[in-house]
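One protein chain omitted, others in place.
The chains carry the letters A, B and C, assigned in the order they are written, with residues numbered from 1 in each.
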Amino acid sequence: MPKMTPEEFNALLAEEMPWATEAGMRASEIARGRAVLRQPFGQSMLRPGGTISGPAMMALADATMYAAVLSGIGKVKLAVTTSFNINFLRKPYPGELVAEGRILKLGKRLAVLEVTIHSEGHAEAVAHATGTYSIPPS
Amino acid sequence: MPKMTPEEFNALLAEEMPWATEAGMRASEIARGRAVLRQPFGQSMLRPGGTISGPAMMALADATMYAAVLSGIGKVKLAVTTSFNINFLRKPYPGELVAEGRILKLGKRLAVLEVTIHSEGHAEAVAHATGTYSIPPS
Amino acid sequence: MPKMTPEEFNALLAEEMPWATEAGMRASEIARGRAVLRQPFGQSMLRPGGTISGPAMMALADATMYAAVLSGIGKVKLAVTTSFNINFLRKPYPGELVAEGRILKLGKRLAVLEVTIHSEGHAEAVAHATGTYSIPPS
Partner (left out) sequence: MPKMTPEEFNALLAEEMPWATEAGMRASEIARGRAVLRQPFGQSMLRPGGTISGPAMMALADATMYAAVLSGIGKVKLAVTTSFNINFLRKPYPGELVAEGRILKLGKRLAVLEVTIHSEGHAEAVAHATGTYSIPPS
């Protein structure tokens, strides 16, 4: 069983990153070690060429990692990103983004995560990210 | 001489990433191959523990890289981030963030950049990022 | 069909990185966009604590990315790594390492790759790497 439900994560997100909730970001699925987040399309996310901005995808990937970490350790608010790496692969379609995250390693002090983002209805990944979270001593 | 002034970059930022301009992000200095951007403190950037959110620092670092690239190649709107890596080093102070970026390499097809972020009035870095930009054929 | 067989890749490896071939590194499978490389265990790869050294895993991951790129573009000797990122997840067992690589994106100028390394006979990943290769104009 995951230690956090999508509803619990979305409530936490609204509290911690209200700007993300306002932009429509939300978790749609959380399993133990895995999370799916969605970001609806908004004009404010565009940059020239009609591409969704890099920072919008970084924010989505980071939040997806956070949800995946919390699925494994529960509501530990002080878990923080220590490193984050992303490769942008293709121009996203102007539609909803779907981010699938999973835990690669869950240690006592450090979690390592992977996220793949694609455009709803399209199979190919538009971005791939990895990152590490530091877990505070309990 | 840089191929873009802070005023020109700020006008471009307002056009391309209005949310960043609305949050107060702006270039204060641009030299050939170097750029300094600032992000004033806003309550909306906080996350638990009073820390400025990771995504806010990622967005600042990415925009700083963009300014540094454009200082070398001029207003090439379709230059896009292809990879981005950031290490979070220390908890920022609740004040303005200052990001200093520089070009590590400017090739015909690819630029590599480095950004260091610190809190205004404090010497130690709070985050360090590197990234690559793809430059479209002219 | 892959544009290179394991035999062809191993011949290229012996020519380009004789030290890797001498240490037993070899491709065992190559499909279009995918490659599996193996690195037998050798005492010289150890570091304190009995762990296989980080650089030995980096070399294996980088060679696996090279094989995966060449599976898609054929024998293009001047394809070069432009960036490389690795997370070390768990202490490897003192046995053969198996690296599975795949292309995340194959563009005209840039390929992005992912590699997962595990110890033979053990399911959990010991390292996860991503990287980019620059492809010379043909």
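The rule is short, and it goes like this: contacts are C-beta pairs under 8 Å (C-beta built on N, C-alpha and C of every residue); 3 or more make two chains touch, one makes a residue touch a chain.
Keep in mind it's a predicted model, so treat the numbers as computed, not measured.
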For review purposes, identify every residue of subunit A that touches the missing chain, sorted by number.
82-83, 85, 109-110, 132, 134
Contacts from subunit B to the absent chain lie at residues 85, 87, 89-90, 104-105, 112, 114, 125, 128, 130, 132
Which subunit C residues touch the hidden chain?
16-20, 44, 47-49, 51, 53-55, 58-59, 62-63, 77-78, 80-88
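The rule is simple: only the chains that are shown with their structure count from here on.
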Chain ID, smallest distance between chain and overall C-alpha centroids
A
Centroid from C-alpha atoms only, then distance subunit A to subunit B, rounded to Å. What do you get?
22
Centre-of-Cα separation between subunit C and subunit A, whole angstrom
28
At what distance in angstrom does the C-alpha mean of subunit C lie from that of subunit B?
33
For subunit B, which residues are shared contacts with two or more other chains?
82-83, 85
